[in-house]
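Accompanying notes for the structure given below.
As you look at this complex, bear in mind that one protein chain is not there, while each of the others sits in place.
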Amino acid sequence: MSGPAVVTFPISALGAEGRVLVQQLSRFTAANPGIKVVQRVTPDAADQKHQLYVQWLNAGASDPDVLQLDVIWTPEFAAAGWILPLDQFQPDTAAFFPSTITANRWGDSLYALPWFADVGMLYWRTDLMAAPPATFAELVQEAKRIRTRGGPQYGLVWQGARYEGLITTFVEYLGAHGGRILDGRRVVVNSDAGLRALTEMRDQIYRDEIVPPAVLTWQEEQTRFAFQNGQAAFMRNWPYPLPLMQDSSESRVAGKFAVAPMPAGPGGSHTAAIGGAQLAINRRTEHPEAAWAVIEYLTRPEQMRERARVVGQFPTRTAVYDDPDLASGLAIPPATVRRIIEYGVPRPVTPVYTQLSEILQIHLHRALTRQSTPEAALARAQLDMQRLLDRAGLGTGEPVASR
Amino acid sequence: MKPRNWWPALVLALLVLASAFPFYWAVLASFTPEARLFQEPSLLPSGLVLDHYRALFTVRSFWLPIRNSLIVAGATTLLCVSLGAFCAYALARLEFRGKTVLLGSILAVGMFPQISVVSPLYLVLRELRLINTYPGLVLPYLTFAMPLTVWLLVGFFRQLPGELEEAAMVDGAGRLRAFWEVIIPVALPGIATTAILTFVYSWNEFLFALSFTLGPERQTVPVAIALFRGQYQVPWGQILAAAVIATLPVTLLVLAFQRRIVQGLTAGAVKG
Partner (left out) sequence: MPRAELSGIEQQEARVAWGLVLPALLTILLVALFPLLWTVWESLHLHDLRMPWLGRPFIGLDNYVEALADPRFWGSLGHTAFFAMTSVAMELIIGLVLALALNRAFSGRGLVRASVLIPWAIPTVVSALLWRFMFEGQSGIVNALLVDAGILREPLVWLIHPAAAWVPVILADVWKHTPFVALLLLAGLQNIDASLYEAARIDGASAWRQFRHVTLPLLRPAILVALIFRTMDAFRVFDLIYALTGGGPGTSTEPIALYTFNALLQNLQFGYGSALSVIVFVITFCLALVYIKVLGAELTGTRR
């Protein structure tokens, strides 16, 4: 064979994250002269990137060879036969956090390798309290106490607009009360735990008044602005604000906050919704070996350490957290990060996740904006979601296609 | 002026105010630092910055959607006006059977909901590998722009005196030459108005552009603005700066040709 194998790699990130990736890829090509990596620009927002991938893959395109997946897309792409099982390359799955691996399995195979982990965490103000609340009851109490003492106007802020972020918030409340969305082929969100979780979210807005109703239009950045302007005592968010809020020229809370696992509720445990990016291989690629070489290189411990240092992204390999270098790179103690990731819970692992999520978003949002009761919302959501699974042949009934 | 005629002036003053305020507010906000956007809004400008505009053309490459919009709207306009002019001439000034039905059907196509052809257009464009390309936008745009152009041009051609081409034809010119040498030059203002309106409609189109483009390379201005949010954020300052820029070309066209545009709009609707 003549000439190098060409591997196309999609790149979307702006700023520091994009620069790190470009550097890592150029180091890779320097070390592997037989492989040439070509970059391809994709959109930044997740839903747009998803649509683009579906277009490409559905049309049977052989590039990009490597794909950057959101964690909730892996089962969809795997079931559609668009990405290659990675087992043939024998990845060392035991070295990664188990929850990040589970999210990337479909059937009996692993389809993508976790690149970096996003987890939902509780940001709390160290100048307003001595220790973070361990339960939602404590959090509500603490928030009320801070308010009566003339503290920030909001207690807790989270992502409550009608979009994927609402599901991640809900997953954490749900886990805190010991509930789940999906059990194999059955939707089980309409449970005692589900009801308590949704009622808790609603009560914190309208009864306890510690969560401002405005969060029902908020995504990540609005919550960050509220917290970094000192308007909120607590915030639920991903790791990305860590480096931004340490910058005292922008942030009024630099040096005055820390992170903890999201609180637990009665009957459940601390829960962190798992997000982050995964790397997978296009099934139509002409160079599977070369594509794997790129993935293997980018998920090495030293590359993960660099990403953590430069852009604050959490490594998915457990061993990296024992490395003292990491402590100096991350804004928060690696032990805390590790503890939070160990509470990680994937969102439902199913090929029809995006549609499942849309149904749940609508019904949760209806309940939270008081257009329906939590009971009615969950009952309706469960019904619609189960019907979707059944129609796709992934539920308990007969698949629709055979009718 | 009689004393009871004070009210039109009042109504119109209110109108100008109501029309202008959202623009005023957006322009003001587009020069306000992001951090101050939602803190104690004040109606008067203070501490203005160019940050959002700078970010728009450096980080965001906003010239890309502007280029795309100019190409797509420009090509659509050219195609529609050149093909539409012949069609409209025949419909306006020649006698043949089925003319009324034809005109009615063309108008009907122009009125039907865009959403009802999104699915097949998507599947066809995907099959032809035209998703996320310029032709992949211009072709769908013809569905609404072609009927619009024909309709407006028919209105303009009908207004011309009937003797025009008769005189030319008596001189021995054929129909086509009469059309080309006599009608076109006289109808130029009407054709220009039609072109402007077609351009404005194509520049503003959203649903097709949203459905048939992927990512920044081919997005038009309205789509780029609507999808400005990044992974986590809604950058209002940049959105409004982009909004101000997106309204500039249409605003200039409208200001320059307002009399004609009003004529074209009302002629097409009322006299049909």
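Each chain carries a letter (A and B) given by its place in the written order, and its residues are counted from 1.
Criterion: a contact is a pair of C-beta atoms (placed from the backbone, for glycine too) under 8 Å apart; a residue touches a chain by one contact, two chains touch by 3 or more.
Model, not experiment: these values are computed from the prediction.
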- Note on the structure: Of the candidates B:V49, B:L70 or B:C87, the residue in contact with the absent chain is B:C87
- From B:A9, B:L128 or B:V170, the answer for touching the chain not displayed is B:A9
- Message: Suppose we count only contacts with the excluded chain; which residues of chain A make the list?
- Response: 47, 51, 54, 58, 76, 79-81, 161-162, 212-214, 216-217, 222, 351-352, 354-355, 358, 362-363, 365-366, 369, 371-372, 392-393, 399-401, 403
- Query: For chain B, which residues reach the chain that was dropped from this view?
  - Reply: 4-5, 7-9, 11-12, 15-16, 18-20, 22-23, 25-26, 29, 38-41, 43, 83-84, 86-87, 89-91, 94-97, 99, 102, 106, 108-109, 111-124, 139-140, 142-143, 146-147, 150, 175-176, 200, 203-204, 206-207, 210-211, 221-223, 225-226, 236, 239-240, 243, 246-247, 250-251, 253-255, 258-259, 261-262, 265-266, 269-270
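The definition used in the following text is that only the chains that are shown with their structure count from here on.
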- Query: If you average the Cα atoms of chain A and of chain B to get two centres, how far apart are those centres in Å?
  - Reply: 41
- Interfacial residue positions of chain A with respect to chain B in the complex: 14, 41-46, 48, 51-52, 55, 58-59, 219-222, 224-225, 229, 238, 240, 250
- Item | Interfacial residue positions of chain B with respect to chain A in the complex | 35, 38, 59, 126, 129, 131-132, 214-217, 227, 229-234
